[in-house]
Every structure is written in structure tokens, then in C-alpha cells.
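With one protein chain removed, the remaining protein chains of the complex are shown where they sit.
So that you can tell them apart, the chains are marked A, B and C in the order they are listed, and the count of residues begins at 1 in each.
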Amino acid sequence: MIAQPSISRVRVRYAETDQMGVVYYSNYFVWFEVGRTDLLRAGGWTYREMEADGVSLPVIEARCEYKLPARYDDDLEIRTTGTLVSPVRVAFSYEIVRPADAHTVATGQTVHASLDRSGRPCRLPDRVKGLLA
Amino acid sequence: MIAQPSISRVRVRYAETDQMGVVYYSNYFVWFEVGRTDLLRAGGWTYREMEADGVSLPVIEARCEYKLPARYDDDLEIRTTGTLVSPVRVAFSYEIVRPADAHTVATGQTVHASLDRSGRPCRLPDRVKGLLA
Amino acid sequence: MIAQPSISRVRVRYAETDQMGVVYYSNYFVWFEVGRTDLLRAGGWTYREMEADGVSLPVIEARCEYKLPARYDDDLEIRTTGTLVSPVRVAFSYEIVRPADAHTVATGQTVHASLDRSGRPCRLPDRVKGLLA
Partner (left out) sequence: MIAQPSISRVRVRYAETDQMGVVYYSNYFVWFEVGRTDLLRAGGWTYREMEADGVSLPVIEARCEYKLPARYDDDLEIRTTGTLVSPVRVAFSYEIVRPADAHTVATGQTVHASLDRSGRPCRLPDRVKGLLA
């Protein structure tokens, strides 16, 4: 069974463009964060609550492939799925699509450690595992 | 007659926080941009189209008063109104409110020159004037 | 007696530009932070140490006047001075100059509360007062 991706929407801010007239490349990683935050929210335990409860998911790897430039005021859709990589690691995959022309603007992936309050690796909580593909 | 403010919504991104655990102060100005972009959009002529048509509104003054810290994942409302300052200048006022507790998080103002394609001051287009208070 | 301003240097990053081909307006506030961090550093007690020692200086007001656009790869000088506004408040003033043509690109001001570890207003430490004009 393939879990449905979590869908988020962002509209490109002027702040996110650069002098090439397109979105600056690091901003896609901020949108990835929006995507995985929304995926976790769907499980009823927000990342904000998870951190308050003592579990954090710092990024240990991140990558992005840029297909087409996103532009100011574009309305974009972020499709996010998660996978368990090991008992203490989770990966999220992202596809950023521009619904206006159905083009994929970028794809990417982030890998996260699951850490407890003291900063030691801990098993990914079951409530999060239930959201993964 | 007082025009109704334009209402925008933003959810605070992790990227927008700093190590004090609250939103870093420069990010409020990015939200102000979201607010004025939506105000202009309501007139049916987006800022993206306006720029393509040869009129730009660079910021010449900006200020913000910080009332209460906004935090990660807060759902915030930006209330934006515009006023004509002179035939070639427009000001926007912003109030950022957290609907969850009805508190005002910040207020601010930006002043913009109206420039034509050659970078010279030009009269603010009538279509924009119609959106002002 | 007028204290000498603290001098900082920044080179404009591509990330800081927008599609107008100039620096996006919120980034000047980040440079202001660089300026006041360096002013405090000159007193031998960095802001990082100050926070670790339990005193923080959150921004309660910020403003900027934009004179000339800064551009990608510009080498800029930030001239920062501080003033005591009240026993529990400090203001910093900034002038951003482009040495290549001696033009002032922007000026601005930030006002900060002095807070103790519990988040209550506290007297600005004497070591900071010694750095003010």
C-alpha cells in the first residue's frame, strides 16, 4: 500500500526570488519543511507538540533537484511522503508541482534523526510511524 | 469611509524562528509583503502583473513595532490597509494578529515610491488608488 | 563626547537580492543585527555570552529608510552606534554605506528591551552602557 502524499500549498513570496527573476535555490528547503510539518499535523500530533514532548527530528541530509524555475506569486503544491529508514531515522520525499501548468518544479529528500530530550537517538514514535508510506 | 483591511493568513515556519524561540524580527517585513500583495490582488491586478506592465513600488521606508512574540506554527492574520501619501507615494499599514488569543503581535508601516519602467516617479495607477482607504 | 561608530563589513549575497535586481528590504535588518553584534563584541562581552549570562535584548521597534538600492556583491559598511533610551532600554542607530562610491544606502534604528532570564525588564548591564554614545 502506498500512502497518499500530504498536500501543502505555498504562494511564492517576493522575498523568495533573486535577481535571476526566479526563486533562490535554498528556499525550496523551507518549503520542504512546510510539507513535512503538514504531513505530521495530519496525524494529530504537530511537530510543535512533538518537540514540546521531547522528540526532535533534526535534518542530517537534504537534497533537491531543480527541474523548472518557480516564479514570484506562483501557487505551488508540495506533495510529501515519509519512509522509515531505520528505527531511529526517517526520510521525507517531496515533489513541488505548479498546478497551473501541471509541471514538476522540483523534487527532493531530507533524512532526519529521531532524538530524545537529551539529544540521543531514540526510536521514531509510533504516532509518526503511522503516517509513513 | 474606512476601507476594510485586506486579510491574509500565514503560518509561522520553523525557518522563521531564531534561537530565542520566537520569530526573528526581520521576518515580519516578509509577512507585510504578503499582506500588501494580497491587498493588490483583491483589485484584480496583481503586483506581478503591475510589474510586468511597467509599474513598481519599491519600499523607501519600513517600520515595525513588536508587541508580543510570534512562535513556530502560530496561525497569524495580517490586516493590511493602504493610503495615498502623495500622487507618487503610497503607504501600507499592517496589523498582525494571532486569532487563537486575539492578541496583536505586531504593527507596522511601509512607504513606497511609484516608479515607471525607466525608474522615474510616476502617478500611482488609478486601479491601485481604488484599493486605498 | 560622541563615541566612534562600530564598523562592520558585509558583502551582498545572491540570496539577499530579489527579482527587482536589488537587495530585498527585510535583509537590511539582518545587517543591522550584524552591526550591533559587532558593537557589543568590541566591549569584550559578546551577545552570545550575554545571552548565556541571562540578559537578552529583544527588538521592540525597528525601522529603516532606503536611500539607494544595494546590489549583489556590493561591499558595504555598517556604522553602528548605541544610546541608552531608559534604564531598561537601548537603541542602536545604523548607517549603511557603500565605500566604492561613498553613498549612504540606508539608515535605520532598532530599540531593544533589556530582559533577565525570567523575561522581566532589567537594567542594561554596565558593560553594555560603556559602549554607548
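One rule holds in what follows: a contact is a pair of C-beta atoms (placed from the backbone, for glycine too) under 8 Å apart; a residue touches a chain by one contact, two chains touch by 3 or more.
From a predicted model like this one, the values you see are computed outputs, not experimental measurements.
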Omitted-chain contact residue, chosen from C:15, C:60, C:85 or C:115:
C:15
Given the contact definition stated above, which residue among A:61, A:75 or A:116 touches the chain not shown here?
A:61
Where the unshown chain meets chain C, residue by residue
13-15, 30, 33-34, 37, 46-48, 72-73
Please identify, in ascending order, the residues of chain B that touch the omitted chain?
14-15, 17-22, 24, 26, 72
Provide the residue numbers of chain A that touch the chain removed from this figure.
20, 22, 25-27, 29-30, 33, 56, 58-66, 69, 110
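We take it that only the chains that are shown with their structure count from here on.
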By Cα centroid distance, the chain farthest from chain C is A
Nearest whole angstrom, what separates the Cα centre of chain B from the Cα centre of chain C?
23
Measuring centre to centre with CA averages, how many angstrom lie between chain A and chain C?
33
Residues of chain A engaged with two or more neighbouring chains:
14-15, 72
